[in-house]
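Showing chain A:
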Amino acid sequence: MSSVPLFALVGAGLFCIGLYALIVYAHLLRKILAINVMGSGVFLVLATLADRTVNAAPDPVPHAMIITGIVVAVATTAFALVLMLKVAEKTGRAELPDERTG
Partner candidate 1 sequence: MILSDYVAAVLLLVGVFFFLAGTVGLVRFPDVYTRLHALTKSDNVGLGFVVMGLAVEAESWFVVGKLLLIWMLVLLAGASVAHLIARGATQRGVRMWTD
Partner candidate 2 sequence: MEALAATVSWDACLIVLPLLGAIACFAWPNAAKKLALGTALAVLVSIASLTIRVTAAGAFRHAVGAWGAPLGIELLVDGLSLVMLSATAIVGLAITIYSAGYFKADVSSRFWPLWLFLWASLNALFLSSDIFNLYVALELTGLAAVTLTALAGSADALTAAARYLLVSLLGSLTYLLGVALVYHGFGSVDMAVLAGRVESTPVFWAAFSLMFVGLALKTALFPFHFWLPPAHASAPAPVSAALSGLVIKASFYILMRLWFEIVPADYSTFTNFLGVLGAAAVVWGGLQALRAKRLKLLIAYSTIMQVGYLFLAFPLAVAAAWRGALYLILSHALAKSAMFLAAGNILYCAGHDRIESLDRIAQRLPMSLAAFAVAGVSIMGLPPSGGFIAKWLMVEAALKSGQWWWAVTLVLGSLFAAAYVFKVVGYAFTQAEAPHTSIDVPAAMEWAALALAVAAVLMGLIAPWILASMEIGRAFPGAAIP
Partner candidate 3 sequence: MAMWQSVLRRVLLFAITWWILVEGEVRSWWFGVPVVLVAATASLVLVSPTTLVWFELARFVPFFLVRSFAGGVDVAWRALHPGMPIEPHMIEYPTRLRPGLPLVFLANTVSLLPGTLSVALNTGFLNVHVLSGRRELQSELESLEDRVAALFGITLPVPSRGVI
Partner candidate 4 sequence: MNASTALPLLILASSLLPGLVIFFLPESSIRIRTALNLFGAVTKLVLVAVMARGVLHGVDYEARMRLLPDLDLVLRADALSLLFVSLSSVLWLLTTVYAIGYLENSPHRSRFFGFFSLCVTATVGVAMAGNLITFLLFYELLTLTTYPLIVHRGTEVARLAGRSYLRYTIAGGALLLVGVVWLSTLFDTLEFAPGGFMAGTEAASRPGTLIVIFALLIAGLGVKAALVPLHGWLPKAMVAPAPVSALLHAVAVVKAGAFGIVRVVYDVYGIEFAANLGVTQPLVMVAAATILYASVRALFQDDLKRRLAYSTVSQVSYITLGIAMVGPIATIGGIVHIVHQGLMKIALFFCAGNLAETLDIHKVSDMDGVAHRMPWTMGAFTVGAFGMIGVPPLAGFISKWYLGTGALAAEQGWIVLVLVASSVLNAAYFLPIVHAAWFKTPKGKWQDKRDRQRLETRWMLLLPPMATALLVLAVGLLANMPLSPLEWARLITMTEYGP
């Protein structure tokens, strides 16, 4: 593994990109994607840093945590998508009211 925790930096970047999209875009599907991207970013930070010890096997605890996190993410994503569809069904738009920007 390279000494610079490259993927952790990527993770931080993903977190911020996701957060930006979450704030700026109105469509719920985009927001759900954004949350997923953010989640991947966090997981990357968590995992990359587990692997910094050069010669030892990677720390399995963060990996287990990430698997937990991924399952939680897919569960919430599935629910969020259905919720989005219900919102769209009732309001005609899959967007939250009074969002400031398109």
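The candidate set was assembled so that all candidates are chains of the complex that A comes from, given by their letters.
As a convention for this text, a residue touches a chain if its C-beta (ideal position, glycine included) is under 8 Å from a C-beta of that chain, and two chains touch if they have at least 3 such contacts; residues count from 1.
Just so you know, these numbers come straight off a predicted model, no measurement behind them.
S.K.: Of the candidates 1, 2, 3 or 4, report the single one touching chain A in this complex.
M.R.: In this complex, the candidate that touches chain A is number 2.
S.K.: Any idea which chain A residues touch candidate 2 in the complex?
M.R.: Residues of chain A touching candidate 2: 15, 19, 22, 28, 31-32, 35, 38-39, 41-42, 45-46, 49-50, 61-62, 65, 68-69, 72, 75-76, 79-80, 83-84, 86-87, 90-91, 96-97.
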